[in-house]
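All protein chains but one are shown at their positions in the complex.
Here is chain A:
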Amino acid sequence: MGRFICKRLAATILVIVAASMLTFGILHLTPGSTPATILKYAFIGLEEIPTDAEITEITTRFKLSDPLYQQYYRWIKQALRGDLGDSYVYRLPVAELIGLRFPATALLAVLSVTLSLLISIPLGILCAVKRNTFFDHFNRLLALFAVAMPSFWLAYLLIIVFSLGFNLFPVAGFRSLSSLVLPCVTLAAGMGAVTLRIMRSSMLEVMGQDYILTARSKGLYERSVIAKHALKNAFLPVVTVVGLQFGHMLGGSVIVETVFSWPGIGKLLIDSIFAKDIPVVQGCILLIAGTYALVNLLVDLSYALMDPRIRYGRES
């Protein structure tokens, strides 16, 4: 088990390095000159035209005229020592900036995944048990709507109805707990719809297995057949999907955070990309790739807890 974890962590570091290289390269391919963009966002204002002197000043200050590989080398050398550099725009250390933004994203991730599970798991099980009834068709149709609806569209609908219409929740920002409701619902709808469909189909597949017939032949109550024999087996594929969803949410949802002006990682990332605030973008990618890989590892480890057939790193 220990060896398995070490191997996976080593692979995670490789993934992070590769991801940071790619982002670094792509960032330099995006249109607009880097020094001019930084100038506009951080110093002189978006409508101003930077002078040649200002451009030279920024280029030399951030060493932007060096070849790309040198710039990347400088960044990764620092990063490996634990220093993610300073933001061009906010003039704060990147680590501090992420530390300020991450809690809002994490809170949203935990709450939206919890909400999604609370609704989708029981409904998914019930849909499978009552398959092809009105209840099943209705919930599947609802799930189809939720999964097909783009999150920004659902977000605006919710804002129009519940913020502007009934004045129940704030339109945007994060000032009180009631600010959490609309972004949470938006995210949970998309995730919950996927989880519901997977829970239902996984449950249906398990209910057709031979060991369910065995359980019924013993004379068990149908609820014991479901609770003791079917559920645990049906959860296995659901855990993978929910784990990936959670990992995704921890990296911040760019769209939902933008619509609700949510002070999280997603919003920070997209703002920094526009401003070509390279150190911040690199830091965010580091965090997103890292948490995603880590959550994945945790999902794999939880499999070993749930399924006795899976034992990592031990020859059977």
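In this section, a contact is a pair of C-beta atoms (placed from the backbone, for glycine too) under 8 Å apart; a residue touches a chain by one contact, two chains touch by 3 or more; residues count from 1.
Operating definition for what follows: contacts and distances are computed from a predicted model.
K.L.:
Just by its UniProt name, which of "Deoxyribose-phosphate aldolase", "Nickel import system ATP-binding protein NikD", "TIGR02186 family protein" or "2-hydroxy-acid oxidase" is the chain not shown in this complex?
P.N.:
Hidden chain, UniProt protein name: "Nickel import system ATP-binding protein NikD".
K.L.:
Which listed residue, A:118, A:141 or A:213, touches the chain dropped from view?
P.N.:
A:213
K.L.:
Among A:40, A:140 or A:229, exactly one should touch the missing chain; which is it?
P.N.:
Once the missing chain is taken into account, the touching residue is A:229.
K.L.:
Against the chain that's been left off, what residues of chain A make contact? List them.
P.N.:
Interface with the chain not displayed, on the chain A side: 209-211, 213-222, 228-229, 232-233, 306-309.
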